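Only one protein chain is missing; all other protein chains are in place.
Moving on, here comes subunit A:
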Amino acid sequence: MSIWEYANPVKFIRTTDKVLPWIAGLAAVALVIGLGWGFFFTPDDYRQGSTVKIIYIHVPSAFLAINAWLMMLVASLIWIVRRHHVSALAARAAAPVGAVMTLIALITGAIWGQPMWGTWWEWDPRLTSFLILFLFYLGYMALWEAIENDDTAADLTSILCLVGSVFALLSRYAVNFWNQGLHQGSSVMRAGAATGDTTERVSNVFAVPLFISIAGFALLFIALVFLRTQTEIRARRMRALLARERQA
């Protein structure tokens, strides 16, 4: 029983159909608990007041914006090496979801930044690389649409994905590279719950609902990618059938 069996479109659709309701249900539960807890049952921060609550949307969406691109990178590499069409279609299916996540992170960041930092936008290394990542998402989707031949499109978008992953990684690690800029470092990894550290910088009161929100966003992403990949597979099969009909 090899994992590559799931590269068979029929097998993929059959399996994902079975797990999809569970993942979607879990995502809904985690989102309701995480966001509800975060918005209504957490105290105000000692310096940010209630503006801190935007963290429950900003951090999970930024986390997924980066990880969606890395997932697309893995799927693209599998396509390049093993030529599994489902893999290429999964990368294609994830792009719009990742782009929306990037947009959410950019918008919530601006809304938080205006009262806290004193600016909507600043050309800080992390913010800038995140904006470039968003443009890469748009370019990636446009390239898929622009090329007629499915295999050529999958090849070229895979290369674009490889180049774009520079900015996906940069937006996560830019702070560590240059140790400068306006955006703070990663708070999540400093949470007491994550490190077991007792001198926590992010109180568990905030961290626990945040982790539940991240889990909810991640499950939502997986559910959407499964669903959209199924759609892509069916759309491609339909195009193939129509083409065959025209020839007959």
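Note that in this section a residue touches a chain if its C-beta (ideal position, glycine included) is under 8 Å from a C-beta of that chain, and two chains touch if they have at least 3 such contacts; residues count from 1.
Note that contacts and distances are computed from a predicted model.
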"Cytochrome c-type biogenesis protein CcmE", "Pyridoxal 5'-phosphate synthase subunit PdxT", "BolA protein family transcriptional regulator" or "Cell division protein FtsW" - which is the UniProt name of the missing chain: "Cytochrome c-type biogenesis protein CcmE"
Selected from A:20, A:33, A:138 or A:162 as touching the chain missing from the view: A:162
Per the touch definition above, residue among A:19, A:142 or A:205 touching the missing chain: A:205
Residue of A:13, A:29, A:80 or A:132 touching the missing chain in the full complex: A:80
Candidate in contact with the missing chain, chosen from A:24, A:100 or A:116: A:116
Interface with the undisplayed chain - residues on subunit A: 42-49, 51-52, 55, 77, 80-83, 115-119, 122, 124-125, 158-159, 162-163, 166, 177-178, 180-182, 184-187, 190, 201-203, 205-207
